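Please see the structure below; I have some questions.
As you look at this complex, bear in mind that one protein chain is not there, while each of the others sits in place.
Right after this comes chain A.
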């Protein structure tokens, strides 16, 4: 059995992929199928050393400046949800990808793909949310684009944003810097965004007092870097949730990760919703949280700095990087047992009963 679920022996590029001749929803789920698409279709086609970093944002040097550069697309349904909208997401998602490389986001691009028939007032509301979120994150929308697709070919509004920002001197955040002994910190309660979206999604509406945690994390990251620039890696656990983020870091760093399940802050409402739907909160998306791997000697100070920031009030140490089981994430259960926390395959599916 290999360390990862992917077996690349005998594969050819380009597609077809071995067992999925067509795109399925799981290819966008942030799990193993997504990784497969990137590794075996996109990366070989595009080439390039920068892309090979496969980070949430790319680190590039241009005119002597170290820049972080990132893009993301937003296809969320519904467009407005408790705690935010697709406009907020489109800013915070990209800003946070930049923040995870330590960069201070500076400029965003914004592409609107509108479906014929969507009300202008809805477009305006999304645009206002987007603008407000950009101002709150301290970034400027510098360029944009609009396309319209025929009715029935979209869900009202799709957005794409790209962003650039400056990486401060002395900051080098990437999984390869993780070493055994690093302390794993999560900045707050997990699962809020995913459960908030599910609670208002057609066919699944359920009454729950949960709002998305959608927020820009640049300020929190700056507070952490002010304590020490020697953070090893940051990751915002969006699609695929905490489990995917930890697995990506474990796989890319070649270290194992052990977390104490009971220490992961899961709000009661999120836990209950997941229990009813048969989902695991570790795999549910977040939009305003980060996971940090911090050298042990700096852990207490970083934790204090996080807790002093509004977006890190509930920051908690949940585990550590270990030499054992390289590439695997293992959870110690509340009862004292252990289990592997795997990379999700595609999207989580509510179970039958």
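Convention: a residue touches a chain if its C-beta (ideal position, glycine included) is under 8 Å from a C-beta of that chain, and two chains touch if they have at least 3 such contacts; residues count from 1.
Methods note: contacts and distances are computed from a predicted model.
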Expected UniProt protein name for the omitted chain (select from "Chemotaxis protein CheW", "Sarcosine oxidase subunit delta", "Carbon-monoxide dehydrogenase large subunit" or "Hydrogenase formation protein HypD") would be "Hydrogenase formation protein HypD"
Given A:79, A:167, A:258 or A:311, the correct residue touching the omitted chain is A:258
Touching residues (missing chain, whole complex) on chain A:
1, 3, 5, 19-26, 32-33, 180, 183, 203-204, 256, 258-260, 262-263, 268, 271-272, 275, 278, 296, 299, 317, 319-320, 322-325, 328, 330, 332-340, 342, 345-346, 349-353
